[in-house]
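Here it is, the structure in full.
Removed from the display is one protein chain of the complex; every other protein chain stays in position.
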Amino acid sequence: MREPLIFQHSRSGRSAVAQYPHGEKADVPAALRRKQPPNLPEVSELQAVRHFTRLSQLNFSIDTHFYPLGSCTMKYNPRACNQNAMLPEFLSRHPLGPDSAGQGFLSCMYELQEMLKEVTGMKGVSLTPMAGAQGEFAGVAMIRAYHKARGDLQRTEIICPDAAHGTNPATATMCGCSVIEIPSLPSGDIDFEALKKAVGPKTAGIMLTNPSTLGVFERRIEEVARVVHEAGGLLYYDGANLNAILGKVRPGDMGFDVIHMNLHKTFSTPHGGGGPGSGAVGVNQRLLPFMPVPVVGKEGDRYRWLDERDLPQTIGRLSAFMGNAGVLLRAYVYMRMLGRAGMQRVAEFSALNANYMLARLKQAGFDAAYPDRRASHEFIITMKRQAKELGVNAMDFAKRLLDYGFHAPTTYFPLLVPECLLIEPTETESKQEIDAFIDALIAIEKEALEDAAKVKGAPYTLPVRRLDDVRAAKQLDLTYQERSG
Amino acid sequence: MREPLIFQHSRSGRSAVAQYPHGEKADVPAALRRKQPPNLPEVSELQAVRHFTRLSQLNFSIDTHFYPLGSCTMKYNPRACNQNAMLPEFLSRHPLGPDSAGQGFLSCMYELQEMLKEVTGMKGVSLTPMAGAQGEFAGVAMIRAYHKARGDLQRTEIICPDAAHGTNPATATMCGCSVIEIPSLPSGDIDFEALKKAVGPKTAGIMLTNPSTLGVFERRIEEVARVVHEAGGLLYYDGANLNAILGKVRPGDMGFDVIHMNLHKTFSTPHGGGGPGSGAVGVNQRLLPFMPVPVVGKEGDRYRWLDERDLPQTIGRLSAFMGNAGVLLRAYVYMRMLGRAGMQRVAEFSALNANYMLARLKQAGFDAAYPDRRASHEFIITMKRQAKELGVNAMDFAKRLLDYGFHAPTTYFPLLVPECLLIEPTETESKQEIDAFIDALIAIEKEALEDAAKVKGAPYTLPVRRLDDVRAAKQLDLTYQERSG
Amino acid sequence: MPFIPHTDTDVKEMLAAIGAPAIDSLFDEIPASLRIQSLAGIPEALTEMEVNRLMQSRAQRDGRPLNFIGAGAYEHHIPAAVWAIVTRGEFYSAYTPYQAEASQGTLQLLYEYQTMMASLTGMQVSNASLYDGASALAEACLMAVRANRKSKSARILVPTTVNPTYLEVSRAIAEGQQLTFETVAYTPGTGTTAASAFNAYSGQDITAVVIQHPNFFGLLEDVDAITDWAHANGALVIAVVNPMSLAILKPPGEWGAKGVDVVVGDGQPFGVPLSSGGPNFGFMTTRMEHVRQMPGRIIGRTVDLDGKPGFTLTLQAREQHIRRSKATSNICTNQGLLVTAGTIYMSLLGASGLEQVASTCQRRTSELVAALTKVKGVKLAFAGPRFHEAVLQLDRKVSDVIEALASRGIIGGFDLSRRYPELGNALLVCATETRTDEDIAAYAKALAEVLK
Partner (left out) sequence: MPFIPHTDTDVKEMLAAIGAPAIDSLFDEIPASLRIQSLAGIPEALTEMEVNRLMQSRAQRDGRPLNFIGAGAYEHHIPAAVWAIVTRGEFYSAYTPYQAEASQGTLQLLYEYQTMMASLTGMQVSNASLYDGASALAEACLMAVRANRKSKSARILVPTTVNPTYLEVSRAIAEGQQLTFETVAYTPGTGTTAASAFNAYSGQDITAVVIQHPNFFGLLEDVDAITDWAHANGALVIAVVNPMSLAILKPPGEWGAKGVDVVVGDGQPFGVPLSSGGPNFGFMTTRMEHVRQMPGRIIGRTVDLDGKPGFTLTLQAREQHIRRSKATSNICTNQGLLVTAGTIYMSLLGASGLEQVASTCQRRTSELVAALTKVKGVKLAFAGPRFHEAVLQLDRKVSDVIEALASRGIIGGFDLSRRYPELGNALLVCATETRTDEDIAAYAKALAEVLK
């Protein structure tokens, strides 16, 4: 099924007239008035509904397919979270309404802050960052503010392992820092000797994901913390992989000073085809004064927003209001439904699924990037051998998986593992589903042996065949140019 | 895409545990206790969501496809109707709560009754019938009750034209009446002479759809009414085709004594994959005492249910409560959004679409069943010629249309037109969509000329090829037998 | 023009193709004398925004009182996933799966539903729904007349512990075909129907016996003995059940020595909101031998041209669109969307979830009864085993008490005094799993105030 562009459904003079008032004319000085209407589609309500419903059907999603996209924690998004976040009172609440008219909402936010503190072992939480990357920004900005507040002005270097997610170095740059990259060892742990050499008086801090994006737990984390702290730096925890350790070990206990959490991963708020997310940050005692505002405070029975006046050393505001409130409500509902024991089960069963997959794939002859390590909630296999021997690379496997009815794992990330697939099943997938996926990988390898071209030509059963990305970037076509008839 | 049965996803010991309380044990005498749990699926919440989401995608529907199913009025179902009917207060209202706690709901129902009276030209409306067929039942039962109340006991014959929908004769039987079928003329009007012969002292009434299911307006309706009334019978109006005449002519003015309306057709409540519907009935003065209860009355500012005590001659109750309340709310919202002028436009544009399609198809060489007549909101083409000359019948065209991305029209109904397709575009479809459908029919005819087998083998692009209905009826497989593992 | 996509150009081109001067001329076959120009009594159109405001104010007027009525419609928790899926356009805006190939989603779901309902009730086959529980009972009685070929009487015995509205509906629907309904009184002390109450009819030509279990008072009936009596006397047995109760109660297919013949009820407890009483869905299951007498749609599994499995409407020769005046019923449009809800609900809960819900309902009702009977002026009418409803007797006129409770935000129960005058000031109450300790305490407190 293909679907034309909405502009191709458009005919001049048509719209969904039940959706707007009629007969008013604005009073705008001629020089400021719009002359030519914008090129928006002119369609009926049914046409719009049909078009976007059909478009939706062209997507793979958690609700329709196994979606083991590594580092993204594509777990089931409980419908209750959406239903409760969309209660009419929550939807219609203006962000700038007085606190007295928002005690119900604020109480949820306050409790969410408290729960996140408990889960991470941190002393304070600010919910305002709107995604992981903004959480990272807040974290590194706090680290910088901390050093500045102490007059320690030359600390402008951020250390990142080579396995780090792209947002880590990009964030360091945005905060005006430079990036010192340190390598990973063949074991998957970071090169501790290189770290020792990298730290020094310019070290602002280190950004780490643990378990790392290599799908393994950094075993010498306590020593890492000691080395960085002794050098005067702080430790930033990229919480993208928090799912793996929920209730098993806490970043605060590992020695991290600041952390962001991807609530859209660990706490199962929807990914929405690209967002929204939420990158709530947690801090230890010494970074408390620097948290981004607003933060919810509780005074007796009453909740209120704490702002610049309460936290004069804050790094400031990162959004016009308070961040992605509706996402936070969803995370709150999810956490209440999981409860204490449920949180631990998240780590347990996501680890069980990942280690099971890894074991079975190894058994089937696939090459684990870190064959001697436990998987965290995810793991890497590399298709280097298949690429070399069969001419079928990781991307080919990924595309062929689509034909088998599975979303592909993350491909070619982390960059340091060649031809890699980063596979994260999450705890909400069943053994049956996982077995079917493993069987598909095995079947594709067999296909590749027999007929490599077939695999390289995949996908065949999707709305489009493989797309020409090079042409997309060279012959830029970013908007539809014809006007509607 | 195929999807296994939910039972095939099932594994013993699994369920969506967030959905129910835990730890209670019922207190049931041993002899009355269930021994063996029922064979319900054991799946996780994600598995259920994924399964049913995937199943949904296997359907054609108004929201995804043009669906010109004649006699069914598959028009756009505005989303506002659903949203408002699903306001939490409406959803949680118990049907047996006191009237004092339901004035908001009752006011909607009262106003709906009033609007339906206006639209049909009747004197009273009862909303309780749960679909068209139950509305018919209520209507014929009222006719019988009327005659009985007058002591006119021998009136047990119901006259139906041969074009009548199957529910009409079936209803007559359910009411203990016998059916006298009268033929239609080649013009599409009923055989007036046959009617005159059919009426007499046993005539309870006549059931008519006007415009008829032949897609044409019964031109001699006033004479028909006179003849039936003079013979002592009453006229029943099957409102399935009310869409065609909304605001143009009223059944009450035509001389009908009782009418049902399919709110799920004319008033755009969703068809839901087979239902629910609503078959509200309207009556003229003389049938008022017999209406099925409950009916909403208004006393001063207050609304209350009228029941057996208020209408002692009522034919009684047809449902445990008051019918399909949620459907009625949707119809109410729809009618308020259409308003006075919008209702007339329903008839105008459904007629415009139907007549345009008919004109273009005739031009393209298709055979209209009633080529000299105006189409109502629907019309019939017959594939008799194609069946004979090309060996490709109406069903083959219907199945091949599915491959072209259109739901098929109604096939082989009315029974008296051979190889017929009853096509009802509705007013909410655009000229573009209609043109595309016409082009598809033309293209299929061309295919049939070149390669009849191709058309006869259709569909090719759906989740299944053509299904073996004979086997379905002969080798009954009505439930899945394996227990879950 | 709300919901109409035509541009002026479209209209011009279309009229030209038709050869008509104006849209109005398309109605020229309608006698001019009958034509109307406008619908003066219909208000002007509202925009969606306006209608939302209107409906919100209507809804708010009714509020969300705490509900303690059952009496055939039960407030249960409905998983958010249910209606999120049910209202997907592909289910919501499709129709009866006449084109099976384009409706496999609905058809497969219905096949799954049939499997679940058959198993839940202990029967072999299920149809794809009837309108509601009450009309399903009427259809079951008509079916029994067709199925019980040995009986000529069309007499149906109905205990008075069957929901009185169900009986009324059955009368309204089936009496036209000359069925007669005769009532069998319950034992005053117990609120249940003694099998011996049927002895008066022994040896007579009885077509069918209806048993509601749990009965209208929420009590468990002696279903085995009554079933056996009926079969011994050549009558079929029609069970009316609350499907939720079947999670813990023996299914009708196992009642007595042979099991019942037809099972009906209302599927509302399975994922369908109260919504002022509808739309719900009626269900019906039966033995395979009676399948051709069953009314309503039935879905069968078959194969396609390639031999692959698929689903389709089957046994259509029973239905009105084929058999017309000889059909098993006139039903056409049924309650498909609600069956969709019910099927998703059953899938989410599973047998163990349903058992938990049913068990909790029973416990909560016991707690409710305990709390309310502590209030002065309240006593329990019947002490026997029950599911989740109970009859209380008050020392005050029930309708007054109900109004007084309603003004305190509590919907206190169903007033039995009109239908069962012999019970005095009797109130039927219900607590499902949705009622908390606080809810129950709030009711007890309000009732104490009202009865003070």
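The first chain written gets the first letter, and so on, giving A, B and C; residue counts start at 1 in each chain.
We adopt the following convention: a residue touches a chain if its C-beta (ideal position, glycine included) is under 8 Å from a C-beta of that chain, and two chains touch if they have at least 3 such contacts.
This is a predicted model, so every value here is computed, not measured.
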Seminar exercise, completed: Cross-chain touch to the chain not pictured, restricted to A:G104, A:P371 or A:G391, is A:G104
Seminar exercise, completed: Answer key for A:R14, A:H147 or A:R304 versus the chain not shown reads A:R14
Exercise. Can you name the residues of subunit C that touch the chain not displayed here?
Worked result: 47-49, 52-53, 77, 79-80, 84, 87-89, 433-434, 436
For this session: Could you please point out the subunit B residues that touch the chain left off the display?
Result: 11-14, 17-22, 43-47, 49, 53, 78-80, 82-84
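Going forward, only the chains that are shown with their structure count from here on.
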For this session: Let me have the rounded angstrom distance from the C-alpha centre of subunit B over to the C-alpha centre of subunit C, please.
Result: 20
For this session: Would you kindly tell me how far, in whole Å, the mean C-alpha position of subunit B lies from that of subunit A?
Result: 47
Problem set entry | Residues of subunit A engaged with two or more neighbouring chains | 11, 14, 18, 44-47, 49, 53, 78-80
For this session: Would you pick out the residues of subunit C that each touch at least 2 other chains?
Result: 1-6, 10, 45, 47-48, 56, 79, 81, 84, 89-90
